[in-house]
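Shown below is the structure under consideration.
Note that this complex is displayed minus one protein chain, with the remaining chains in position.
Take a look at chain A:
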């Protein structure tokens, strides 16, 4: 009763579920706020880009206007060395300038053009080329099952229902080493799927416990 509640569920599991659910709710709530803020940023960016286009259009119109006036003046006085002079502003509809500025789109320049070629296949030991793959150098990330965690047990492994599924649905690699220990235990004899962390027998517990206790294999069943 110290470990299980009236429904037979471990109290620790209920507690961890509460923590997990609270954390997940918080993540969802912040995600909603982030999503709204992303749309607002997009909207503001679109407004800024539109204003920049309008300003560029206005400037172009003015420049076109000045050039037109200069061209008119130079035709009227072709032999005189006339300096450009400012004339009163004339109503002129100018050209509509379309297109995007460099800061217009939130998408950067498109990727480089491709040549119509077939890339050759590489040996598995070949190094990836620039077009085929890219590498990023970064500090070693911490993930589930990383060696930096206090627990030294291996990550979960499950025996899937592979026999019932067509092999074509699987993605496999060549490395087939599965000699890791399992955490969970069961009461039955070790089977092919006993590499799962979940236990079905106490006798099948791995001999290497985190604390180095070697007596586990001699414990009796309750």
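FYI, a residue touches a chain if its C-beta (ideal position, glycine included) is under 8 Å from a C-beta of that chain, and two chains touch if they have at least 3 such contacts; residues count from 1.
Assume contacts and distances are computed from a predicted model.
Visitor: According to its UniProt entry, is the unseen chain "Hemoglobin subunit beta", "BRCC3 deubiquitinase", "NEDD8-activating enzyme E1 regulatory subunit" or "SKP1-like protein"?
Guide: Missing chain, UniProt protein name: "BRCC3 deubiquitinase".
Visitor: By the contact definition given up top, give the residues of chain A that touch the hidden chain.
Guide: Touch set of chain A with respect to the missing chain: 3-4, 10, 12-13, 16-17, 19-20, 23-24, 26-28, 30-31, 33-35, 37-42, 44-45, 47-48, 51-52, 54-55, 58-59, 62, 106-108, 110-111, 113-114, 116, 118-122, 124, 126, 128-129, 131-146, 149, 151, 153-162, 165-178, 180, 183-188, 196-202, 221-222.
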